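What you see is the complex with one protein chain gone and the rest in place.
On to chain A.
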Amino acid sequence: MTDDELIWRIAGGSGDGIDSTSQNFAKALMRSGLNVFTHRHYPSRIRGGHTYVEIRASSEEVKSRGDGYNFLVALGDSFARNPKEDAYYGEEEIKPLAENLDELREGGVIVYDSGLLDTDEIENFDERVEENGWHVYDVDLRGIAKEHGREIMRNTAGVGVTAALTGLDTSYVEDLMAEAMGGDILDANLNVLHDAYEHVQEEYDADAHDVAVPTGEHDEEQVLVSGSHGIAYGALDEGCRFISGYPMTPWTDVFTILTNLMPDVGGISEQVEDEIAAASLAVGASHAGAKAMSGSSGGGFSLMSEPLGLAEMTETPLVLVEAMRAGPSTGMPTKPEQADLEHVLYTSQGDSHRVVFAPSNPVECYEQTRKAFQLAYDYQIPVMVLYDQKLSGEHRNVPKSTFDEEPNPSLGSTLTEEELEEQPHGETGIYHRFQHEGEEGVSPRSIPGQSGGRYLATGNEHTPEGHISESPSNRVAQVDRRNEKIEAIRENLDADERQREYGETDAEYGVISWGSHSGTVEEAVERLNDDGHSVKGLSVSEMAPFPKELVAEFIESVDDVLVVEMSSTAQFHGLIQKNLGQYGEKLSSLLKYDGNPFEPAEIVEAVEGHGSGEELSSNTRFEAAAGGD
């Protein structure tokens, strides 16, 4: 925890416009030279329900949400249910101020909308303020907003107050507003911003507290992107011009981003009747010669299981993305979890294979989605990008140059008509599309419409010419060849480093994680080492085929390993043991499944108390290694 960071939380009701405001504020902080990281917490409701966005800003690199926060703008939930109507939900209107208030750090700042909220309704408010040394600013945000524009502009007033209290130059905010809107709306917002700013300057002493916007500088131009942008842009740069889907949180973000881009890049987007269709369309488009992608979240991905198998059997290149949320069934639609791992690895009948990437940040999302397309089209196999609600929506700054990459529209192992002439054909000209022999198990494909390329693609077992067959010798030859692709892909993957190792090289203690919270684990490892512990970490990105050797080396190099994941059944731990059974006694688990992402302190606590048997203070669970200490 550094003092020179701002963790700004804006809390209100769903529908209060917090998203766009916080986006702009994060961008303003980024433009001022800081590193930023956003964390969004929202309920599965259109309007009302406590929601907040947290922005962590620092001159240092920010890889995770922090522990708690130090600046709160509580707007009040303007869409709250009337408490008299339904006592069950409690007093929703004050939740943005009351909820998680204890996570506000000592000496932190509270700005609340006195036009909507009354601190008398919050239990022991004054005592708690006193105890924690919080600084409270009651500002009639609603009043200011109404005076110059509309009530919804309370957000802008909150930003104005924040700027005045933290010393942020409002010009960054003003520029962003001018880029996003114009005319009367812009004028009204600017007036709200300035009025709120001046009001604080006149009424309060901004130096009374220690929370300030840090100052920083970037070496190169930055952009603010989420994991969803990383995936969408990776697909775009690989020449993906066909996207089919059915809305489902959180996958919808990728679907929306690509849908909006498609008309500008000569592509096609299809919102279809269900996810069976969505995946089948991607198969059809890919078969017919386009680079295609589909995706969904847990329940929708369940429906894709059969087309996924079809793609595998017909060796049709297919890229699917799966955005996990807490399950089973509808689960908690807006909450992250990593418990679809086994679902994604194993769904679909038979000895089925696929490649599964699990990026841990927006840059990895971009790079691994690109790699997903390359493998899918080179090896004619389904490749999945598995991520979650957290990574989908959290924004952070990355160098703009990350995206300054050459596009790659190659269809991989696909033949031209000229190349087809060199290939074996049957008596009447059928192309031998599924030859028993192929380099790395790959037999190149043709595309409908090509002369000399016709063949039958079928989900049944088939001969080299695509003819349905149950001949035992052909069966073995085809299965072996398809299996060979996986070995070849493993070797291909070994050429680059996609697993991230960090911390002290000769540490005694190791932490292994995967996916979206790896940055949080990394921060925890840094803190542990700063406090004199000897820890290193490994973030794994390749779920299938699994990087056995590398993970084994890591486990071998330390005395104890903690596997950190958002799942109650320790699925990732299970995956490691499935691949590396001999290390059962070394692997303990830290599990979280309450719907909220890990905070660094939770991991620090678990590592420090490893094996002590002491209860953990948060909603996490420690599971000791089988038969271990």
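For the reader, a short list of remarks on this structure follows.
The rule is short, and it goes like this: a contact is a pair of C-beta atoms (placed from the backbone, for glycine too) under 8 Å apart; a residue touches a chain by one contact, two chains touch by 3 or more; residues count from 1.
Note that in this section contacts and distances are computed from a predicted model.
One chain of the complex is hidden; its UniProt record names it "2-oxoglutarate oxidoreductase, beta subunit", one of "Nickel import system ATP-binding protein NikD", "ABC transporter permease", "Hydrogenase iron-sulfur subunit" or "2-oxoglutarate oxidoreductase, beta subunit".
Checked against the full complex, the candidates A:Phe242, A:Phe255, A:Phe357 or A:Phe434 give a single residue touching the omitted chain, namely A:Phe242. Set against the missing chain, the residues A:Gly143, A:Gly299, A:Gly426 or A:Gly574 yield one that touches it, A:Gly426.
Residue-wise, the contact with the chain that is not shown comes from A:Ile447, picked out of A:Val136, A:Ile447, A:Ile486 or A:Leu550. Residue A:Asp264 is the one among A:Asp264, A:Asp351, A:Glu422 or A:Asp530 that touches the chain missing from this view. Summarising the interface, chain A meets the missing chain with residues 221-225, 229, 232-234, 236-237, 239, 241-242, 244, 261-270, 272-274, 276-277, 280-292, 306-307, 309-310, 314, 400, 403-407, 409-411, 414, 416-417, 426-428, 430, 447-460, 465-468.
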